[in-house]
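Starting off with a structure, shown below.
The chains shown are only part of the set, and none of them has been moved.
Going by the order they are written in, the chains are A, B and C; count residues from 1 in each one.
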Amino acid sequence: MLYFSCDYAEGCHPKVLEALSKTNMVSTPGYGEDEFCQQAKAKIRDYINCPDADIYFLVGGTQTNQVVIDSMLSNYDGVVAAATGHVAVHEAGAIEYSGHKVITIPGHEGKIDATELKQMLVDHYADDSAEHMVNPGMVYISYPTEYGTLYSRDELEAVSSICKEYNIPLFLDGARLAYGLAAQDDLSMEDIASYADVFYIGGTKVGALFGEAIVFTKGNTPKHMITQIKQHGALLAKGRLLGVQFDALFTDDLYMQMGKNAIAHANTIREDLKKKGYHLYMENPTNQIFVVMENSKLEDLKKEVAYGFWEKYDEAHTVIRIATSWATEKASVEALKKIL
Amino acid sequence: MLYFSCDYAEGCHPKVLEALSKTNMVSTPGYGEDEFCQQAKAKIRDYINCPDADIYFLVGGTQTNQVVIDSMLSNYDGVVAAATGHVAVHEAGAIEYSGHKVITIPGHEGKIDATELKQMLVDHYADDSAEHMVNPGMVYISYPTEYGTLYSRDELEAVSSICKEYNIPLFLDGARLAYGLAAQDDLSMEDIASYADVFYIGGTKVGALFGEAIVFTKGNTPKHMITQIKQHGALLAKGRLLGVQFDALFTDDLYMQMGKNAIAHANTIREDLKKKGYHLYMENPTNQIFVVMENSKLEDLKKEVAYGFWEKYDEAHTVIRIATSWATEKASVEALKKIL
Amino acid sequence: MLYFSCDYAEGCHPKVLEALSKTNMVSTPGYGEDEFCQQAKAKIRDYINCPDADIYFLVGGTQTNQVVIDSMLSNYDGVVAAATGHVAVHEAGAIEYSGHKVITIPGHEGKIDATELKQMLVDHYADDSAEHMVNPGMVYISYPTEYGTLYSRDELEAVSSICKEYNIPLFLDGARLAYGLAAQDDLSMEDIASYADVFYIGGTKVGALFGEAIVFTKGNTPKHMITQIKQHGALLAKGRLLGVQFDALFTDDLYMQMGKNAIAHANTIREDLKKKGYHLYMENPTNQIFVVMENSKLEDLKKEVAYGFWEKYDEAHTVIRIATSWATEKASVEALKKIL
């Protein structure tokens, strides 16, 4: 069986496993107060050229979104997101559970539009009933988006400017950050750190067993952050596991190498699909490929390939997701090409 | 100054005030355990022909929506509402504050469409990711809607059927219930009680100082309801004030008479506006009239008439709201007609 | 039947009713944006000699405690209170429902001890695990307490000083404020305003139909306060009802006169009880009297007097509460004395 259903199907990159194994019997204090965490944070700060960045390691994506949003917002605030955003749809109401509304604006292939964002803010503050409405207290974007698309540098700049103008923090969900940066030549993680007020570097989908690194870039860490993390059930006892993993991810450029591996294989598959006349549901340059397939064809395909169901296209067709990752190997890609 | 800006601008109907005055120095137990509350409940049960209805009196609308929704839903549930619904827009995030997502579907002049509701439910339960999404645990509609429109009997029947089919309670927000029923000949409060699993009879906007009567119609009261009401800060110490008022509202058909007063005056104004060629922003048969006015005209109007700002129409025009109520008098209506 | 069970058994003081009646048909904007509210606030500011006090009118006590505590605390904060405090015991978990722990310290006849408060804070901040614990973010006291006792000026001063030292706001619950001030010659509402960072002036138990006035005394109003109030379901549509009532309460010293009425009658009853050899469960100078009664005696008493059950004393005795109020009349007191 070829496995292309998602980018978190395997354990971790061998180098991460090696680091975990090597440090396994070292005794450390808990809750992230260990040296591995300090070392990993130093490497990240260095990598993003942001010496004052304040960094926290959490376990998973929904948890990270919940903690960042809830700790940065006040009671009266909601978070603005694309209607298709992960926080708006696929997090089981984790944001609302923490008391905050997700204020949705249209998603355009997963992205919000800076002009529409601005219009929403203008309308909100001009509304006589603004006091009776949730205050827009943060803007959430994902990079890459849930559809694998990317904001251009100009688009990021525009969204960031509006956030600055309205004094609203911009939060960038980088669950698949490596796959975005590897697909976009003119944007670096340093740029991300500059545009966003807070972002996270996804480890779960990029070669770690688990782990997301929250980065506060503007001296804007919420108070009592460790207490807030614990209150959300998100403070890992053996925090050093996150330090060890992120240390490995940011050694010898492993994080970006894994990103490039996924993108190269995704591009190969994409070209092959196009050559064969498949219809791509949505064009995007990252590690997720959305293809429209005949239902009859899928019956055969599922015997050999694990893919992701995305949505029904019409009576006779379905949109499926083919995802590459840090773990994808050339042989699997070639095998997939033969089957398609 | 003529006052047409909203339907809660005055205190209460003289008969309600009389009842409050007459009973003012009577000593009673608190928290709704008094005889006035019992008597008012009995009258409501009788009026809706639902002897087993379980009734709770609360103070205001947002509070009532929050308490009903939060007490009936489980953690994993959200409430389905029109994107324009009061709970989705104008309650300062009171629903999300209580931990629940408002799952929006399109509003059609304020109403949800039964077919679209069904499709949403079908799609939800067919979705492979349903477990990662908020469960649709209640359907919320307002009658009249925020735009003054009304569901026809067939439309209510259709929405109600789908709720039954999916075993999801239907909650009807009747903040302006009297104004809806007075405008719709073929539907009674008994019908409302039959279609809805829970609804509330609005007092604040219909002649009470304050007060909303929640009616559970199907033996479906949440457990420990008094505790839940108190937990939301919504248990009035002198609960008898609500009993006294609702007793008065349901004596000698006062509630419906007040509804008819508002509708008769609204119809007069509406006809006058049409005759004079004004453009109604939205047709509706109840006590709120939405008119498109030239901005220049408004400058003069606001000197003599208190109206509600609704929204900008275009550069030169604005949508305003003219609301009648139980308190509207013929003389004011005639005066308004002269000004318009 | 003589009614001495609580201080919220009747409607409102005749002067309050008169004010409500007189203004009943005046049209005003909603949500407290009316002139009556402005006027009442001005009178309160003047009365407490605190021209910058920021004032909000809410409906009831639990609601007020929830809104004040939740709007002033951050996620990571809890509120410190006596183990017997109303917020710790009798509010159905309204504080926890809003996400905050009530951190209890011992109650001494309802009061917290400044030295114990300080020790708790010292211990907390010295604790290696402080980050894993809820942060003490506010101190809550009630005046009078739930047991009718009063903090002396020195005691208030001491608690207030410690709060200042630790930069923690002091919140004083004045649900029965008039009864406290009327019983304590050397303390004024101006003093309360000076010691507390936020307090509320209780109306529900002192002559209003309902209503509590939150007073922020130090330029410390939480942001977006109206939105926060609405989010808790606590924004009264006809806010003017609160303005009208508090305006009446603060006209011609009515508020304090009502307090004095209750205290004078309570003192009469207390002296009578002592003369007759009854055992007072707890000495206090305010409007609540806690008496130990033989169970056999109670059987007769309850036929003529409505009193409050407080708690079981031993197999043969019960502690009951006799409460006077603004509404207590001399004739009732004399009748009660004959029965006791």
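Quick notes
Here is the rule we use: a contact is a pair of C-beta atoms (placed from the backbone, for glycine too) under 8 Å apart; a residue touches a chain by one contact, two chains touch by 3 or more.
These figures come from a predicted structure and were not determined experimentally.
Sequence-identical chains in the complete complex of this entry number 4, based on the file rather than the 3 shown.
Simple rule for what comes next: only the chains that are shown with their structure count from here on.
Summarising the inter-chain layout, the chain whose CA centre lies farthest from the centre of subunit C is A. Computed centre separation for the pair subunit A/subunit B is 42 angstrom, with centres defined by C-alpha atoms.
Here the spacing of subunit B and subunit C, counted between their Cα centres, is 33 Å. A separation of 50 Å divides the Cα centre of subunit A from that of subunit C. Residue positions 75-76, 99, 131-134 of subunit A are each in touch with at least two other chains.
Those residues of subunit C whose C-beta lies close enough to touch subunit B in the complex are 1, 3, 5-6, 8-12, 14, 17, 20-21, 23-30, 59-64, 66-67, 91-94, 97, 204-205, 209-210, 227-228, 230-238, 241, 306, 327.
Across the complex, subunit B meets subunit A through its residues 75-76, 78, 89-93, 96-97, 99-102, 128-129, 131-134, 309. Subunit A makes touch with subunit C in their complex at residues 70-71, 74-76, 99, 131-135, 223-224, 226-228, 230-231.
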